[in-house]
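Starting off with a structure, shown below.
One chain of protein is taken out of this complex; the other chains stay put.
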Amino acid sequence: MSTDLMFVLAVAVITWGGVFFYLLRLERLARNLEQQVGDDLTPRPASRHGKGESEDQQ
Amino acid sequence: MEIGSSAAIQPPGARESTLHPLTALVPRATWATVQAVFWKDWRSEWRTRAALNSIALFSIASPVALSFSVARQRLEPETLAGLLWTVLLFAALVGLARSFVKEEESGTATLLRLSCPPDAVLWGKALFNLVLLVGTQAAAVPIFVLLLNAQLSRAGLLLLVLLLGDVGLAVVSSLLGAIASQARARGSLFAAIAVPLVLPLLVAASTGTAAAFGAVGPQGDFWPALQIMLGYDVAVVTAAWMLFDFVWSA
Partner (left out) sequence: MVFPFVVGIWVTAGILIGFAVPPIHDGNLILRTRQIAFFHVPMAIAMEVAFLMAAWYGISWLRTRQPRYDALSLAYAEVGTVFCVIATITGAIFARTNWGAYWSWDPQQVGIVTTLLTYAALFALRGAVEDEDKKRNLWAVYAIIGLIVAIFSTMVYRRLLPDNATLHPSNTVITSDALNKFALWFNVIGYIMLLVWMAKLRSRFEMASQRLREVQWA
């Protein structure tokens, strides 16, 4: 493997490492945020946006 | 023919079912309701001729402007075809969103929602846009061919390409006009969302038109272009048919 290739490989791995740890940080951030707003990804039929069905049919 | 007298008025129960287009029975369009929407648009267009004037003027004025700038040059069939479809596309973008934007601006959209099944609105307006396109092109394309000295070696092919292109343009612009009319900055948004979607059609149409203008070699092979256009038309007609309820009854 040539020196150039080693260099590119190093850049690729370092870049990916940076992206990976940034994503891990975002993951932690998302968890904190969800705890603060009291939300998770479970369906909530009672939201403001679920209105269409109940109100308009009356 | 009056709208009120036709089958356009639905029984009261039909209206609320538009809220659940996938689960409940949506009133389906009949030929009479499609016609009713078409003739309504036709009449209100004929009062002002706003869309007709802008499309016709644009598609006639731009070949004239083009012939000034390229008057003494012998243009390749590919270049001519590209120019023709650029002119036709922008002419369509200028006028075709009108049919839905008009309804929202004058506040008649709600009335239309109440009195017609959604499909009838879509197909009535698509039909109207198609007639508008074909009508203006009947004037604009001969002018383009004359002014820019295009050699029309396959006239039938050109007609077929124009027709397939117009069907696609009319249906896409009806669906996207309905989308854009519900957003802010309607006119500019319509152009922004329509151009990417019609690019496949435009590419195929200019390849087919180049063959009609006498292009030879790999560019002269027009079957792939016709296949693409037919496939595109079928795809957008199906997509518009299935998705229009969600756009219109939102």
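As written, the chain order gives the labels A and B, with residue 1 at the start of each chain.
Simple rule for what comes next: a contact is a pair of C-beta atoms (placed from the backbone, for glycine too) under 8 Å apart; a residue touches a chain by one contact, two chains touch by 3 or more.
What you see is a predicted model; the values in this text were computed from it and never measured.
Within the complete assembly, B:192 is the residue of B:32, B:192 or B:216 that touches the hidden chain. Where chain A meets the chain that is not shown, the touching residues are 1, 5, 8-9, 12-13, 16-17, 20, 23-24, 26-27, 30, 33-34, 37-39, 41, 43-44, 47-53. Against the chain not displayed here, chain B makes contact via residues 22, 175, 179, 182-185, 189, 192-193, 195-197, 199-200, 203, 218, 221, 224, 227-228, 231-232, 235-236, 239, 243, 246-247, 250.
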